[in-house]
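As you look at this complex, bear in mind that one protein chain is not there, while each of the others sits in place.
So that you can tell them apart, the chains are marked A and B in the order they are listed, and the count of residues begins at 1 in each.
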Amino acid sequence: MADALPPPGTPLCAEEIAVLVGGKLEGQAVGTFHRVQDLAHAGEQDVVFFRSAADETGRLPGQAELQALRQCKAGLMLVDADTEVASRPCIRVANPALAAAFLAQHFTGQQEASPIGVHPTAVVEEGAEVHPSASIGPHCVLRSGAKIADHARLLAQVYVGEDCVVGEASVLHPGVYLGPRVHLGAGCVIQANASLGAEGFGFVWSGEEHVPMPQVGGVRLGNRVHVGANSCVDAGTFQPTLIGDNCLLDNHVQVGHNCKLGRFVILCGKVGISGSVEIGDGAIFAGSAGAAGHIQVGAGARVGAKAAVTSNVDAGATVAGNPAVDYRLHQRMQVMLRRMARGKAN
Amino acid sequence: MADALPPPGTPLCAEEIAVLVGGKLEGQAVGTFHRVQDLAHAGEQDVVFFRSAADETGRLPGQAELQALRQCKAGLMLVDADTEVASRPCIRVANPALAAAFLAQHFTGQQEASPIGVHPTAVVEEGAEVHPSASIGPHCVLRSGAKIADHARLLAQVYVGEDCVVGEASVLHPGVYLGPRVHLGAGCVIQANASLGAEGFGFVWSGEEHVPMPQVGGVRLGNRVHVGANSCVDAGTFQPTLIGDNCLLDNHVQVGHNCKLGRFVILCGKVGISGSVEIGDGAIFAGSAGAAGHIQVGAGARVGAKAAVTSNVDAGATVAGNPAVDYRLHQRMQVMLRRMARGKAN
Partner (left out) sequence: MADALPPPGTPLCAEEIAVLVGGKLEGQAVGTFHRVQDLAHAGEQDVVFFRSAADETGRLPGQAELQALRQCKAGLMLVDADTEVASRPCIRVANPALAAAFLAQHFTGQQEASPIGVHPTAVVEEGAEVHPSASIGPHCVLRSGAKIADHARLLAQVYVGEDCVVGEASVLHPGVYLGPRVHLGAGCVIQANASLGAEGFGFVWSGEEHVPMPQVGGVRLGNRVHVGANSCVDAGTFQPTLIGDNCLLDNHVQVGHNCKLGRFVILCGKVGISGSVEIGDGAIFAGSAGAAGHIQVGAGARVGAKAAVTSNVDAGATVAGNPAVDYRLHQRMQVMLRRMARGKAN
């Protein structure tokens, strides 16, 4: 965001922070700052952030948060125009959380240092290619045909199957598995013990047993995709399972074979998507929601926590319940039922 | 299925394919074929499959599929008797998907080549036995008493605990964990990062704390069992947790300690089975369904997606909902509730 700043990881003074976050400094801040912190734990060398205006969901800060702000001991605050700081030093920005994220990224730098090059305990098969700027940590295994692009980091104990591609600056945490033909774009982050490209659940009943249909399509992730710990995206049958740019998958998420996710799709923790489901740009599944196979969920749709989507969902719709229906209908169903049951009990 | 065919992985001409799948060739197919593909992506060297008759669930192909068939550019089709191919070359078979599965198995051969023998980075403790035809990949760990049968393949980073048995031609993908005394039959496939034989959730409250009851029974899988990525089957307390022949467990499935699954049981993604549950042959749990501890689910029973089974289920019954009831009753409950709520809103 700014050119003349000290390198990542170094402390900054308030003026430098104002440049980094593109904000306006008010008051006299003392010394340098070395981390972002929450209101309750911040000290004189810490920076906090606070928003008084309603956020995108309409939520305003509660009494507890306002009191925490008053009692906060932080040396510097990132705040929006509406926040009363009682003469304490602050930097005014349009979006304090966003400013804090960029600032925290500066302070944090790169966690889990990853030396450039291939660790001597890693096993790199003949025919695998590793860019000289990439980092391949201890006990990784790279199969033939795997390509690791520049500045990619495989922390440790990662498995990269045949003919995989790991894009520029992508990070694979320990225990990650990439089956054959998994392609990751640039800037992806795959958390620990996630499995991408395992063989999907595809069998044909012969009359006597389930015969496995080979699942050879692999997986294709766009750029800047986040996959949470212990999550799974199965290989497609003939063509790759697709996860578009900027999708965010939380922990314990399962995406079945042959799914196609657009861009900016968010799947919260424990969401389960059956095979061959298409999900449009910007759709959101709340925690533990699921979708049956072969359905289509339109762009911008929102699916409530633990909902079971069993038929197509229109773009922009919000659904809830099992089976999922319009969320207002679901709410009325629940309220009505509760009232009736309470009446019966009286 | 046929004797004189070229070895797995080699292209086949239409006549050879007809022999392999046991079908009847119609029309003049040109050249050789090298893979099975879907209708939309197939080219001249590809084989597709299509069924016009209703499948076992009564489903018929939709308009989109019929149009895809008409526009398909595949050089060869595997089709049932009812399918109109407009003079294009095809092979008639009773079950096109099954024929395609066998054909795809031929073309795919063995993915992720596994050299016979023990990789130099694998750690094999004294007292472990590995058949000379087995493949033990990089960074595997085999504890004392482990036995790996002929043609078994441990791809990489697999842990095999004390006194485990891995049966003939079973495949363990990277990151798989077998705790002590886990026995796998022949032809099992365990996908990446699955954990079999972890200590079950067994504690006794002392009045002051939870005292762990050692869980030493291990796990016993029959032949041809499939376990999905990141799934868990816990060790039994005194006797093994049992998974019968030909069971299919999808990803993120959990089976608690002391369960007994019959043969051909299917547990779809994210199914959770508590401890000491018995499930009869051929029962099916749809995605994210669950069963409470110590109950019995009869042979051939079907449990709907996200259902919570809290009491015994009769053989052949179909249940849904939370708590699970007969699926028709569940459906009536939902329809009725929806109508009432809609009425109220009007």
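To be clear about the criterion, a contact is a pair of C-beta atoms (placed from the backbone, for glycine too) under 8 Å apart; a residue touches a chain by one contact, two chains touch by 3 or more.
Since the model is a prediction, treat every value here as computed from it, not as a measurement.
Asker: Which of these, B:Gln37, B:Thr83, B:Ser135 or B:Ser195, touches the one chain of the complex that we don't see?
Answerer: Of these options, the touching residue for the absent chain is B:Ser195.
Asker: Out of A:Lys24, A:Arg70, A:His294 or A:Arg338, which residue would touch the omitted chain in the full complex?
Answerer: In the full complex, the listed residue that touches the missing chain is A:Arg338.
Asker: I need the residue numbers on chain A that touch the omitted chain, in ascending order.
Answerer: Touching the missing chain: residues 35-38, 41, 56, 95, 97-98, 100-102, 104-105, 107-108, 111-113, 119, 121, 137-139, 155-157, 173-175, 189, 191-193, 224, 226, 228-230, 246, 248, 250-252, 264, 268-270, 287-288, 305-306, 321-322, 334, 337-338, 340-342, 344-345.
Asker: Which residue numbers on chain B touch the omitted chain?
Answerer: 121, 123, 139, 141, 143-144, 157, 159, 161-162, 175, 177, 179-180, 193, 195, 198-199, 201, 203-206, 209-214, 216, 230-232, 234, 237-239, 252, 254, 256, 270, 272, 274, 288, 290, 292, 306, 308, 310, 322-323, 325, 328-329, 332-333, 336-337
What we mean here is this: only the chains that are shown with their structure count from here on.
Asker: Can you compute the centre-to-centre distance for chain A and chain B, using the mean CA position of each chain? Integer Å is fine.
Answerer: Computed from C-alpha means, the inter-chain centre distance equals 28 Å.
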